[in-house]
Structures are given as C-alpha cells and as structure tokens.
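The complex appears here minus one protein chain, its other protein chains still in place.
All chains are identified by letter, namely A and B, in their written order; residue positions are counted from 1 within each chain.
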Amino acid sequence: MTLAATVGSLTTGTTHLTTGTTDLATGTTNLVTRTTNLVTGTAHLAAESRGFLSPTGVEIAFLLVGLVTFGAAVITVTTRQLVHAALWLVVALGGLAVEYLLLTAEFIAWVQVLIYVGSVVVLLLFGLMLTRAPIGRSPDADSGNRPVALAVAVVAAAALVWVVVDAFRTTWIDLDGAPAGSTEVTGASLFQHWVLPFEALSVLLLAALVGAIVLSRKAKAEARPEADAAATAPASTAPDTPGGTDTRRDTEGAR
Amino acid sequence: MTTTTLAVLVPVLPFLGALTGLLLGRTAPGFVRPLAVLPTLASLVLAAVVAARQGGDNAVDAATELTPTGSVPIELALHIDGFAALTAVLVATVATCVQIYSTGYLRDDPRYPSYAALVSLFTSAMLLVVYSGDLMVLLVGWEVMGICSYFLVGHYWETREARAASLKAFLVTKLGDVPFLIGLFALAGDAGSFRITRILGAVANGGIEHPTLIALLLLAGVAGKSAQFPLHTWLPDAMAGPTPVSALIHAATMVAAGVYFIARLLPLFEASQAAMVVLAVMAAVTMAGSALAALAQDDIKRVLAYSTIGQLGYMTGALAVADRGAAVFHLLSHGAFKALLFLAAGVIIHAAGTNSLAAMSRMGRLRDRVPDAYWTMTVALLALAAIPPFSGFFSKEAVLGVAEHVVTGHTEHAPAAAGWIVLLAGLLTALLTAAYATRLWLLAFRGHGTEAPDHGRQPLTMTAVLWVLAVPSLALGGFAFRVLPDWFDGHDLTPTLTTSVLGTGVALAGGLVTYGAWRHTTAHAARVPLGAVAAHPGGDAGQVEAEAIAGHEPAYGDIAYAPDPSDPGRLLLGPLHRPAAAGFHLDAVYSALFVRPVRAGARLVRFLDREVVETYVRGAGTLPRWLGAAVRRAQTGNLQTYVSALLAGTVVLAVAAVLVATGA
C-alpha cells in the first residue's frame, strides 16, 4: 500500500524509490543522485513544454483509474478471502480495460472485458469452487515464503520503475487524431500482416483444448478406482467441468 | 644316452609326473596311481645308473646358460660327484617307497591325486637340489620344497593342528630362508658366480672376503630347513601331516637338504673357524635337547620327529668337524632307517587306532597284529640306537670317530673345541637315543591290557615297503663303510675301537636303564586306565591317523604329553619330563619374544590406522559432508522458494547489467 501512495506523485515516488535503491546498493549513490538531478532537471523542461506537473485531463483520468487498478491488484494478492481475491481481480482487469480505452485501443479493451472479466475469472471461480476453497477468511492463504516474496517484489519494482522512468520520462504519446486501436485498424493489421501467426495461434488453441481434455480424462481414469474405494465426492463431478469450460473459452478465444 | 642326459631326466621325470597328475587327477582317476609311482621309480633307476656310471670318479659337470642375466650369470648346471649321486639314489629310493606306501595308506582319500602330485613335485625339487651345480637353481628346488611341505603337512587341513603346523613349517623355514638368500647373494657377489665349482675354486684361492658372515647367513637357512636349534620347532608340529609325508620330509628330502647343502659348500665353512664352532654348538644343543625331548613325547610320531632332529644334529656335528663323508654317510643310513621307522609307525597307528604311546602300552598283542611292522621297526630302532652291526652303528661311529680325530689333533680343518663339543654331545645323545628307542619299543610292543582292535591285514603295498627298507637299515653300514670313501673325499670311515666301545657301551647302558625303569613302572599301567582309540575298521590309514591326531589333545590335554605314570621316560627324566615334553617351552619363549611383540605391534598399527589415520580421513570427509548438508537444505521441494531465488537472482543481474550499461 505504500507503493500505491507513492505512485500518486511521480517525482516524489521516483526519489523515494531511488533512496530505496541506495539502501540496496550504496555504491551507486553517485549515480542515483545524478539521476535525481536529471529527473528534476528534465521535469522542469517537461513542465515548460508538456506540463509534466500540470497534467492533462486524460492523464488525471489515467492516474486515478491506475490507482484503482493497482489497489485492486494489491488487494487481490493480499486478501485472505479467496473468493474476494477473484472479485478484486475483476476490478483490476476492468480497470485495465478502461486504461486501454484511455490509450485509444478500444478493440483490445472490449476483448479484455469479454475474455478476462467474462470467462477467465469465471473459470477461476469454478476452480476455487471445485477445489473446495474455504469461504470466508482463511488464515493460511499466504505461504511461509511471504517475506522473501515481498523483498523480491519490492526490489524488482524499484529496479523496474527506476529504469522505466529513467528511460521514458520525457516521452510523449500523442493521443489526438484517429484512434490507434479501433476495430477497423486492428482487424486490418491482424488479417493483413498477422494472418499466419493468427492461424498458428488457432492451432495452439486446438492443442490446448485437446490437452485439457486429455488431462481430464486421464485424471478421470485414475480417479475411478479411487472413487470406488474411498468415495471422494469431487471425483465424479470434476471431469466434466474443465472440458465444458474449455470449449466455451475456445469459442471466445477464436474470436 | 650320456650321463648328463640321464641326470637331467632324474628330476624332470617326477616333475612331469606331478604336472600330469595335477592335470589329469580329476578327469582320469585311473591314471593317478601309475603316474605317482612310475616316474619316481624311473628316476630311481636312472639315478642308480647315473651313480653307477659316475662311480665316485671325477665329478660330472655340465652347464648351459639360457639367457644372460646381468652381472652374475645364472646357469642351468649339473654337478654330480659321489655325494650327489648317492644322495640322489637315497632320495629316489625313499620317494618311491613313500609313493608305493601312500597308495595303500591314503587308499580312500579324496585328495589323493593332488597329494601324490605334490609328493612327486617334492621329490623332483629335492633331486634338483641334489644335482644342481648352480646355487640359484638349487634355491629354486629349495623353495619349491618349502611350499610343497606347506601343502603336504596341511593335508588334513580339516583339523586345526594341521593348519597351524603347515603355517608354522612354512613361516619358520622362510624365516631361515631370508638370511639364506642374502648369504647366497653375498657369496655370489664375492665369488662372481653362482656355480658351485667356481665358488669352491674362489674359496680355495682365498677369494671370499667375508667367509664368517656368509657362512653364518647360510647357516640360518640350513637351520630352518634341516630343523636345527633354534629353528627346529616346526618339525615336531609337522607330524600333523600324513605319515608318508613325515617319512619323506624327515628321511630324505627337506631336512636332508640343509645338511647336503653344507656338505657341498663345506670348504667355505671351513674357511671360518667361528662358523665351525657355531655349527658345533648348534649341533650339540640340537642333539642333546632333542634326545631329551624325544624321551618325553607321548605321540609316537613326535618321538621320531625329535629323533630326526637329533640325528640331523649328528650330521651337522660331523660337518662341524669338517668331515662331509661321515655326514653324508649318516645321512644315507639315517634316511633308510628313519623312513622305515615312520612308515612302520604309520602301520602301527593304523592298527592301534591311536598315536599315543600311553594308549599303546595298555594294549595287548599289538605286535601280533602287525608282525611286519614289529620286526622291521625293531631293526630300525636298533639301527637308530647304533647297536652293531646295524647300519646306524657304522655311520654314527664314523661321526664320533672323526670328532675323536679332531680332538686328538689329527686334522687341521676343524678347531679342537668343535671336536670336543661334538664328541661329548654325541656320546650323551647316543645314551639318550638308545633310551628313547628302547622306550618306544617297549611301550609300543610290550603293552599289557585289552587286546588291540583287529583291522585285518595291512595292505601289501604298505608292508612290502617296510621289508624293502629294512634291508639297507640292517646292512648298508656294514657293507658301505669300506666302499664309500672312494665315492667321498677319501677319509676313512672305519669305526675306531675307542669310540665304538664307548658309543656301544653308552647305548647299551641307556637301553638297559630304560628297560629297568620300564620294569619298575609298568605295574602302574593297569591301575591308570588311559587311552582314546579312533575306531574305523573300514577306513584307510590316513583317516585313522587324522582322527588320532585331532583326538590327542582333547583326550590327553596336550598334543605331545600324556599323564601316564607308567611311562619310563617320566622316571628317567624326573622333573625334566614336563619341560621336555613341551620341547623345553621353546615355543612359549618364541611366543613371548616374537609373537607377542609382533601382535602388539599389529594392534598398535591397527589402532593408529583406525583411530589416527581414519580420523584424518573422516575429517577430510566431514567438510564436504557439511557443505553437502547445507546445499541439501536448499532442496526443500517448495516451488515458491526456487522461483524466489531465481527471480531474486534475475533482479540482481538486471540491476548489475543496468549499472554497467549506464557506466556506473
């Protein structure tokens, strides 16, 4: 959540993260101070030309939706209620769809809503249900690896944000004019330039379909005697579900 | 064929017989007996022909060098003089008798083929030693005999005694062989050749620089092989082998090899007065001590074993007074009567079912069961006790006569001290020899009590051989003492009056005293029942003997001793009896002096190896093991840990790459 707070102001966020980097590698303090100087210097430059500190309306909207998205993502990976995690994932993915819209990639945005929010999350909820995930707070949702995971994630975020900001701090996306990702443009490029990969992808989807069915059937064949012996309840209901969802997902993926 | 060719065939034939016997022993059992007897018999004939052709004239010398072998050449050489020719005849005779006897003695033995082949090999090795004119070739035969004796003494390896005895025989003789080998090298280094003729030439020219050292080194090997004090202890224990093997080892082959070796190189020993005195002392201690020990033994074969040591003492005594003629004369006659004694003892053990004299003295009519053994053994014992006119008398008188010669100063070859030592010890031993021979005869054949078990008639192969050997025991000395000087060095071997009277007198005295003691003690025999008898009416002699040997210690408490109050030896020896039965505890002394320190050293080495060296090894292994354990801890099986480590490494690498790219 600290990261989410810092992202509100990019400059302060950057200095904050660079001090984090000095903690990581004290030998690079010179570079870091130099970088912060550069950042502040170019920030003045950007403010003059593009108004870095006086954002446009699109930027404010992007920032706010981005905050919501990031917050939802963080809750997804930290909440102790498993079903809630899936629901917060819907929020994060939907936020991303809005971000796509803001970036004028409308086709991608609708595909995002359809496939991710529509099918993947539903699949995940089915999975949670079939594995009898506990409803309500489960204290053992996080494994013992949590501190290590946090450290790795924070360090990786610091490194990535530092590099990205250092590289693209002055880059400007011109969102005016014709949308870059309308259905027409995307369809034209997809079926003109990307036909062969598109067909290859459909073959891959077919393979995934067959693979999912084979996995389910094999598990079924093995589960039968076990079910006869131990009478485990999910064994009888489980095999049908992945195959059915697979076919549905396949129709959506093929679009 | 030339004499050389015939002489080469003499050792080669038994060798080939042994080879074929070993190869065909399992596949063609029918050929084993002919293969055992015929080559030995043929070599006997050939040896006789060689002896006849040589006839005591100039020595036959022939040599061929197979391949150059460096500084000192090794040649396949023959050197046949009168000694070699006659000794070979004796060896072949005894070996033939033993082979024939063994066909009956080990009639049902499953290991007879390998046994017969080893006896042939043994014979071949001894003949090689006898004929060889090159010391290295002689050494080959010498060592082959050592290994054959190991196998043959251990023939009954199922019994603990046989295993221990074979090991002991091998190790003790090897103990002597090490200095022997060094002595051979030193000798060849001084003389520049291994050829006996050249060495003797070098000795005559004074070309040997350290005669005393060399002689003493060689003497160690001789003491081991010929069972002289202090390396004689293997011989009584070697009685755990089959009786024919004892006869072969004791009469003609292994123990004779040492004496024969000194006889060959006598000029070398004469060059060192100290060596001669040492030889004399060795001979004196050996003969007196072994005669005392023989008087106390209960096992009939151990009596004979100690008597062998004593008679060998006579031979070395003769060599100590520088007369190899007398020594080889005694070797020949002793070979005949000692082979006879052992073979007869084998018949008696078979008939009585025991090897214990105490048990035999409680058996009636044993002599009627084995009349052949009774008569021939009587002859042999008389020869052993040196009663005229048996052959032992002449050969022993030859030794005593030479000693008296030296004492009275008629020769310059040997020191007078050696003469005195040999003469006095010889007379004392003559007394004791007669005593233990009488005791043996009385206890074995004059027993009273329950009748001996009837095993039927002994096989003809066994009894006929006894009579064959009885002839030389009876008559060899009387006929040979005039002829032999022609074959030997020319010294007169005729008994002198003084020593004859003295020797015969003490021998008679010893016999009579023993008889008196026996009359005194024999009354006790009935009161103390004693004895354990192996009962195998159908079994062959070898089986009976093996059981008798294995049963002696459980039955009487000791392998050499029986608590028998009717033993005349006990009365005669008095307090000396117990130590004499144990061989004057020489084994215990060796055990304390050598075995225990060696064992303690071995324990120390084991301790060092286990506790010190192993600690280092373990220490060297500990660090990698700790490292391995530490690395193993990373293998938790938890996927997330692995991925965390992977990504952390990736981040570090990425940061490093960025820092490098930005030029930090």
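As a convention for this text, a contact is a pair of C-beta atoms (placed from the backbone, for glycine too) under 8 Å apart; a residue touches a chain by one contact, two chains touch by 3 or more.
Everything that follows uses one rule, which is that contacts and distances are computed from a predicted model.
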item	value
Choices "ABC transporter ATP-binding protein", "NADH-quinone oxidoreductase subunit K", "Elongation factor P" or "Autoinducer 2 import system permease protein LsrC" - which one is the UniProt name of the chain not shown	"NADH-quinone oxidoreductase subunit K"
Contact residue for the chain not shown (choose from B:A592, B:L639 or B:A656)	B:L639
Positions on chain B where the hidden chain makes contact	632-633, 635-640, 643-644, 647
Contact set of chain A toward the excluded chain (per top definition)	3, 7, 10, 13, 46, 50, 52, 56, 58-59, 62-63, 66, 69-70, 73-74, 76-77, 82, 85-86, 89, 92-93, 96, 99-100, 102-105, 107-108, 111-112, 115-116, 119-120, 123-124, 126-128, 130-131, 133, 140-146, 148-150, 152-154, 156-157, 160-161, 164-165, 168-169, 171-175, 177, 180-181, 185-186, 189-190, 193-194, 197-198, 201, 204-205, 208-209, 211-212, 215-216, 218-219, 222-223, 232, 234-235, 238, 241-242, 245-246, 249, 252-253
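Keep in mind that, in the parts below, only the chains that are shown with their structure count from here on.
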item	value
Centre-to-centre distance between chain B and chain A (centres being mean Cα positions), rounded to whole Å	99
Residues on chain A engaged by chain B in the complex (per definition of touch)	24-25, 28, 30-31, 143, 145, 148-149, 151-152, 155-156, 159, 163
Touching residues (chain side chain B, partner chain A) in the complex	638, 640-641, 644, 647-648, 651, 654-655, 658-659, 662, 664
